[in-house]
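What you see is the complex with one protein chain gone and the rest in place.
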Amino acid sequence: MSENGSLCGTFFMNGDEACAEGAISAGCRFFAGYPITPATEVAETMAERLPHIGGVYIQMEDEIASMNAVLGASWAGMKAMTATSGPGFSLMMENLGLGVMLETPCVLVNVQRAGPSTGLPTLVAQGDMMQARWGSHGSYELIALVPSSPQEIFDLTIRAFNLSERYRVPVLIMSDEAIGHMSEKVVIPNVPPEQLVSRPRPKAQQGQYQPYRADGDLVPPMALAGEGYRFHVTGLTHDERGYPDMTAEAHDKLIRRLADKIRLNRKDIEECEEVGIEDAEVVICAYGITARIARLVTQQARDQGIRAGMLRLITVWPFPEDRIRELAQQVKAFVVPEINNGQIALEVERCAAGKARTILLPHMGGSVHPPETILQSIKEAVQ
Amino acid sequence: MSDTTTVAESNTESLIRMDRMPHIWCSGCGIGPTVTCFIRGIYRAGLDPDKVSLVSGIGCTGRVAGYVKLDSFHTTHGRALPFATGLKLGNPELNVVVFSGDGDLVAIGGNHLIHSARRNIDMTIICVNNFNYGMTGGQTGPTTPLGARTATTRYGSFEHPFNVPDLVAACGATYVARWTVLHARQLENSIAEALTKPGFSFIEVISPCPTLYGRMNKESKGLDTLHTYQERSVIRNGADTKDVSITADSSIVVGKFVDIERPTFSDCYSQMAERAQGAKK
Partner (left out) sequence: MKLWRIPFDQEEKATKPGRILIDKDRCKGCDFCVEFCPKGALVMSKEIGPKGYYLAEVADDTVCLSCGLCEILCPEFGIQITPSDNNDR
């Protein structure tokens, strides 16, 4: 074990465990959660590991409480995380909104299973992608990352903490049952402190500090409870002092800033992997577990002489609109396989704006796409 | 900052956000006096206000967070307790106070209430009970006495209400008291005691809501309700919480009901962490 508590070395572990280890390497020392398949291993790993490294694991009474405890811990200065799956994700939506409104850094992991409702608790799906974007009420922006392997969920968990601290926004990791329960080689490096980001801190004197006064980059410095700033924060629409301001003007100003701090920093946040895109006439736009099948199919198509490529979304929210718009000028079609009845395909279609066809390949969940269906769709697209 | 606090600074206004006055509470509301007792309780207990954090939920009492000059969090409806749990465990040096209403803490936050008490999280809960949902227009709540009229029980409340002190005591709270707003001295003392006592300390404050609950129940002024407290309240320290239910016209039993010692969540967690570290080595 390294000084910062992370296990250093090469391990064979599943995605959920890798997620927990990523959090610990990122400096996370608070985890609040509620048992739910298929995310339990994240909680179990944290419950085992945190007491050794001065962290706190608490099992709350439900996911609503878990999300709130994470927000509270963040305001006490902790890097905090929770992990859940569909039904719990629904319960967390209320206070995900509070996290956005209070601009609270934290990480929320959703190991997706098939819904709606209890659905298929032990089987894979990608049905919460739009809920991740729009699940809480009101207009807001947040960040959602999608891992495709245990190694990547380790890496992305560190990145998720960094982004959440940098932009003071809850960051979602949209894993899925297949990634969560898949065991693979995971290399855990000794992450040096300079690779970890901490939230901006106030320079203003006590008494001068305004908790929501954001100069320059739209992300206000964050004081912590107990530091003597005696600040007030509220889920109500508020002004720069953090005081409620029930006017349309104040609301406009606040909501625009909350959106702009993400939108104007898309270049820093967005991340995609591109495979064989340069000369592609058809691009598979995939993410998560589905991207692993898409990668195979891209190669199969190339072997058959079809100029296919893959755009793997690593950041889904904010959606990499500009890249899709560019590619729409170049390709004939986007094939979008996803384990739901069409969610990210709608975004691709919106950005392609008729310049290229968008072919949705829905799969309702419980298993992954058979590669043949994607290959078949590619063939139809280029005809 | 506490070392520089002078007597002149330790008045109520020193911990009120005067730039936010006047507040939104109606004439004759009991929340203001409760806030005053709370602030006086902080000074009486000798706490450094910089280390006191206040968390509220939603509702009339939820607005307290916005008016006190402390690190204060106005969270979502019913969720003050889990937020406060995270805050306390994240920084054990903080003295965490949850200040909210009966609807917020006992109805929508009921699950959090019983579990926070069970875990014995070290914090102080001040629950202003006005027997109805004031902010939304006086609807019935989990504490509305049988027979009382509210905006949603025009023909008299027919649901059995919670006996809140008994509920939290049964769940393991280590300090449970109830006072009416009129028992200002005792309330201030109780708050000071609760603030310094380790564990889950719960104080129920019976408070008038003249605009809504009062008006529907023939107490259209806060003063009328305070008079009923004068007539109906009985101080019985150490009373069995089973015997302190409130009905529409029964006596209101007030006092300090529970004051026991029990290891807090953090005590138990530290012991567990030591065991874990010992086992690994």
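Residue numbering begins at 1 within each chain, and the chains themselves are lettered A and B in the order written.
Everything below uses one rule, namely that a residue touches a chain if its C-beta (ideal position, glycine included) is under 8 Å from a C-beta of that chain, and two chains touch if they have at least 3 such contacts.
Because the structure is a prediction, the values reported are computed rather than measured.
Just list which of the chains on display the missing one touches.
B
For the chain that's not shown, point to the residue among B:Glu13, B:Glu93, B:Glu159 or B:Glu274 touching it.
Residue touching the absent chain, from the options given: B:Glu13.
Determine which one of B:Glu188, B:Glu204 or B:Glu219 touches the chain that has been left out.
Once the missing chain is taken into account, the touching residue is B:Glu188.
Applying the definition given at the start, please give the residues of subunit B touching the unseen chain.
Here the touching residues of subunit B are 11-13, 16, 21-23, 25-33, 35-37, 40, 181-182, 184-185, 188, 221-223, 226.
Convention: only the chains that are shown with their structure count from here on.
Subunit A to subunit B: how many Å between their CA centres?
Measuring from centre to centre gives 37 Å for this pair.
So in the complex, which bits of subunit A are touching subunit B?
30, 32, 51-52, 54, 56, 58, 60-62, 64-66, 68-78, 80, 94-95, 97-98, 102, 223-236, 243-244
In the complex formed with subunit A, which residues of subunit B make contact?
Listed in rising order, the residues are 1, 17, 19-20, 49-51, 53, 55, 65-66, 69-76, 79, 81-91, 93-94, 111-112, 114-115, 265, 269, 272-273, 276-277, 280.
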